[in-house]
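Dropping a structure here in C-alpha cells format, bear with me for questions.
All protein chains but one are shown in place.
Chain naming follows the written order as A, B and C, and within any one chain the residues start at number 1.
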Amino acid sequence: MEHQTQQEPASPEVRARIQASFERQGLMGHLGARIVHIAPGRVHIALPSRPEVTQQHGYFHAGATSAIADSAGGYAAFTLFPEDTSVLTVEYKINLLAPAAGEHIEAVGTVLKSGRTLTVCQLEVFGVQDDRRTLVATGQQTLIRVNTSER
Amino acid sequence: MEHQTQQEPASPEVRARIQASFERQGLMGHLGARIVHIAPGRVHIALPSRPEVTQQHGYFHAGATSAIADSAGGYAAFTLFPEDTSVLTVEYKINLLAPAAGEHIEAVGTVLKSGRTLTVCQLEVFGVQDDRRTLVATGQQTLIRVNTSER
Amino acid sequence: MEHQTQQEPASPEVRARIQASFERQGLMGHLGARIVHIAPGRVHIALPSRPEVTQQHGYFHAGATSAIADSAGGYAAFTLFPEDTSVLTVEYKINLLAPAAGEHIEAVGTVLKSGRTLTVCQLEVFGVQDDRRTLVATGQQTLIRVNTSER
Partner (left out) sequence: MEHQTQQEPASPEVRARIQASFERQGLMGHLGARIVHIAPGRVHIALPSRPEVTQQHGYFHAGATSAIADSAGGYAAFTLFPEDTSVLTVEYKINLLAPAAGEHIEAVGTVLKSGRTLTVCQLEVFGVQDDRRTLVATGQQTLIRVNTSER
C-alpha cells in the first residue's frame, strides 16, 4: 500500500465537484470554514477564530475542530472517487493533543488507503498563529463510498 | 465497576455550574444546542434541525452530531467532579450508524468509569422525529480532570 | 435501529459454523480462549488466567484482552450473516478501564447495527473472580461482510 497523496493539484473537474459539495454543507458555511487546498488524496480546510466556535475556555471547541477534520478527510477521499459517487463517514477517532488556539485552525485530511468500498484517512489539525503551526489534534477516519444511484 | 449514573437529578449547584459553563461555549449557542437533562453522570443535549447544521445531503453534519456528543460527555463527567476542577476531552471515537435526520437530534453522554484522573463516557446520539428515536451515532470518549488552579 | 440481540440461542447451523471458524483461529487456541455463549447478535469468549497471557505486572495483557474482544465482536456479527459470507474487522477502539485481573476474563461482543455491508459491535470485557464480574475494557468495532466467493 502506498500513500495516495501526490503533490500535483487536483483536476479542475474534481476541484469543482468538491467545492460544490462543500458549499452545500450548511455547517461549514455557518462555522466560517473554507477549503484552502485540494490535491489528489489530500484536502485542507481552515477555520478562523471567533467567539462562535469556542468552548468554555475560549479555545476552539473540540466539536469545531472535529467538524473540519471530518470534512477534510471526507473530501480527501472524494478526490479519488469517480463521478456519480458519494462519500459517507463510517467512523472516526480523534485525540485532542493541545488547546486549539491561534488566528485560525487548519485541518488536513490525507488518504492512507483507498479501497473499492472503504477509505481510511489520517486527520491532522493545526493551530496557526503568525507563521507558527502547532499540531492540536490527530485522528483516523473510515469512510464508505456510495454510488449516487443507490442513495 | 458500576455505571455512575443515577436517576435522581443533579444538585442545583451542579446544574448551575454546568449551565454556566455551557453558556460560555460559543459553539453550542451558535449551533442552537441546549442542555435538556442533567443527572449525576449523565447529560443530554438537543440540537434542532436547520440548514446551518447540515452536510451536503441535508442531514445533520457529522461535525454537529459529534460536537453535541462531545459536550454531552464532557458535562456528564463534570457532574461528578468537585468544584474548582475543569474537564478536557482527551479523545473520542464515534460511529455514524445512520443518516442523522429528524426534528432534532439528542446526544446522551453517560459516565462509564470515573477515575481520579481519567473519566470514560459512552456517547449516543438519537434522531428524534415525532416521538420516534433512532440511534444515529454511538461513541466512546476519554476525558481528563484538571484542577482549575493548575490551569 | 434496534439492538439485534435476542435471548434465544443461535441455531445449530450457526453455532456449528462459528465453532468451526473459531477452531481455525490458531491464536485463540494458542491463548487458551474458548467460546462460551453464542446467541443471535451476541458471542461470549472466555480466556483463563495463566502466565502466557500477561503483561509486565501480571495482569492480562491488553493484547490478549483485545484479541478475544475482537473475536467476540466478529463472531457476534457472523451470527447474523448468511452462509457463504465471511467477516473482517475494519477497525476497533478499546478503552482499558481497570487492570484485567481474575480467574478468567470474558469478552462479550454485541451487534449494535447490522447493515448490508457494515456491522458495528459493542465490545465489553469483564474480569471474573469467584462470581464477581468487573468491567475491565469497553470498545466499539466496525466489521465488513465479504462474500466468500469474492475472496
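Basically, a contact is a pair of C-beta atoms (placed from the backbone, for glycine too) under 8 Å apart; a residue touches a chain by one contact, two chains touch by 3 or more.
Nothing here was measured: the structure is a model prediction, and the numbers come from that model.
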Hidden partner chain, touching residue among C:N95, C:T110 or C:T134: C:N95
Selected from A:G41, A:G102 or A:G139 as touching the chain missing from the view: A:G139
Touch residues of subunit C, complete complex, unshown partner: 21-22, 24-31, 50-57, 61-64, 66-68, 70-71, 86, 88-96, 151
Subunit B residues touching the omitted chain (full complex): 90-91, 93, 117-118, 120, 140, 142, 144
Absent chain, residues of subunit A that touch it: 1, 93, 95, 97-98, 112-113, 120, 122, 134-135, 138-140, 142
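Please note the rule applied: only the chains that are shown with their structure count from here on.
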Geometric centre: closest chain by C-alpha means: B
Centre distance in Å when subunit A and subunit B are each reduced to the mean of their C-alpha atoms: 23
Two or more partner chains touched - positions in subunit A: 90-91, 93
